[in-house]
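In this view, the complex is presented without one of its protein chains, the others remaining in place.
Here the chain labels run A and B in written order, and each chain numbers its own residues starting at 1.
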Amino acid sequence: MSVISLLTDFGTDDEYVGLVKAVIYTIAPDAVIVDLCHRLDPHDIPGAALLLANAWPYFPQGSVHLTVVDPGVGTQREILAAQCDGHLFVAPDNGVLTPLLDGAPNARVVKVHDRSYFRPEISRTFHGRDIFAPVAAHLSLGVELDRLGPRAQGSQLHRIELPAPQISAAGELVGSVVWIDRFGNLITDIEAALIDRVKSAARGRPLTIEAGRRRLSGMVDSYAQVEPGKPLAIIGSRGTLELAVNRGNAADLFGCRRGDPVRVRPEDSGMRRTPL
Amino acid sequence: MSVISLLTDFGTDDEYVGLVKAVIYTIAPDAVIVDLCHRLDPHDIPGAALLLANAWPYFPQGSVHLTVVDPGVGTQREILAAQCDGHLFVAPDNGVLTPLLDGAPNARVVKVHDRSYFRPEISRTFHGRDIFAPVAAHLSLGVELDRLGPRAQGSQLHRIELPAPQISAAGELVGSVVWIDRFGNLITDIEAALIDRVKSAARGRPLTIEAGRRRLSGMVDSYAQVEPGKPLAIIGSRGTLELAVNRGNAADLFGCRRGDPVRVRPEDSGMRRTPL
Partner (left out) sequence: MSVISLLTDFGTDDEYVGLVKAVIYTIAPDAVIVDLCHRLDPHDIPGAALLLANAWPYFPQGSVHLTVVDPGVGTQREILAAQCDGHLFVAPDNGVLTPLLDGAPNARVVKVHDRSYFRPEISRTFHGRDIFAPVAAHLSLGVELDRLGPRAQGSQLHRIELPAPQISAAGELVGSVVWIDRFGNLITDIEAALIDRVKSAARGRPLTIEAGRRRLSGMVDSYAQVEPGKPLAIIGSRGTLELAVNRGNAADLFGCRRGDPVRVRPEDSGMRRTPL
């Protein structure tokens, strides 16, 4: 029995996710299916890429992770299957595996070509049901990766470029908001270790954190460490800097959207801007 | 172990779907439950009918398909159980099974009367939990259809009339938008075979496809065959004509709603209207 996680932009207003599961259970009746997320924005490849890279390590060894954000459905884009660290992945070759594979240099990747693992009829618009689901189901049953098709070289794969936090010469760390969750929390790409580097340079001065129309001083260890309605900075569940509001919505309070910059620097570091 | 699919208008904001599952697992602990869709518009019987008719063939043999869109809950409306092609169905007698049964003349249908398969206490407003769920669970355990109640004749059943595409004397095919999915794709009731008939009549001329404020020439094989933001016509995952926008929202661009007409005809066929 093997877990199959599903990450799609299908939403839950239609029959699409249900049909993917129907096909999986037809092939692999003992599969355990976990909905990782289906409410990605349509075609949100970077969002899916980061969510997947963050989520898969929490699943059991041997899990199959199926990601279908596939605006190229029906074109000649390849479908990839990959194996790394005892987990399996199936996804279109559109960059959605970039962060995963960048972090797993020993991953084996194949192009999925063998139609005997597909449904007999392939629609033009729903390879999630007709190709991805049966391939994931067969992998969960133990089909060897290499039986699906030829090896793919990393250099052949489509990549997406994700913004990476930078530290300026003056010591200011600039990252960005990469996800806004249902609570309105602003999740950034600034890992805790980077914060620690700025902290070291600060030599005891607190950190100033700026995003949108807010500037914070220092970080906290829990949302409730500030008054309800007040903003805060914390290391969130992805291990990165998160801006939040105790019992409130940070996206609204900060006025931030995905992609907006987030700045971290030692206080009074000579880079202070006009107060907002 | 048997799959039970759930199709309801319960939404996912309340405990209703969870309670249906709780009751099923109490009776059939090994059931595998698949959420087909719960976000139908409240009381959307035609939408449920078409979604079910399209979806059930993708499920494993022996599946039980539970459909609860039930504005008549608590009245004398019957509850039906049906068997066809190795699948089982449970639904209120309000027409939600019409397309399914129209396509399955050999289906056996019974009226669900035997209260020993219900929960002991029946609420006035939630037969999904108190009747439908336990009946579906018992069917999944192998209870014979005829033990649930007397046979129902097709002529006794409530029917819904669904619009059917028509071909005019002049050769214009007129169907309608029967579903709009989360991507904004306009899914019609015009099956591929009907399109082929118009194509044959067109003798090589491309097809003109009209819906809302848009007119298209010809069909494509993938969304990405047109530029991002551009509209297209394609055979979608239900095997019917679908109007879409590459990486965009067709419902917005075409200005269409469910029920709106969609016209297909050979180009320059003498039926051309004033350009929109």
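The rule we apply is simple: a contact is a pair of C-beta atoms (placed from the backbone, for glycine too) under 8 Å apart; a residue touches a chain by one contact, two chains touch by 3 or more.
Values in this document were obtained by computation on a predicted structure and should not be read as measured data.
S.K.: Quick one: which of B:57, B:74, B:103 or B:150 touches the chain that's been left out?
M.R.: Here the residue in touch with the unshown chain is B:74.
S.K.: In the complete assembly, which of A:35, A:102, A:191 or A:267 touches the absent chain?
M.R.: Touches the omitted chain: A:35.
S.K.: Could you pull out which residues of subunit B are in touch with the chain that's been left out?
M.R.: 10-19, 21-23, 25-26, 29-30, 42-43, 71-75, 123-126, 129
S.K.: Which residue numbers on subunit A touch the omitted chain?
M.R.: 1, 3, 5, 12, 32, 34-39, 51, 54-55, 58-60, 63, 179, 181-183, 221-225, 234-237, 239, 242, 244, 246-247
Just so it is clear, only the chains that are shown with their structure count from here on.
S.K.: Averaged over CA atoms, how far is the centre of subunit A from the centre of subunit B? Could you give it in whole Å?
M.R.: Centres of subunit A and subunit B (C-alpha means) sit 33 Å apart.
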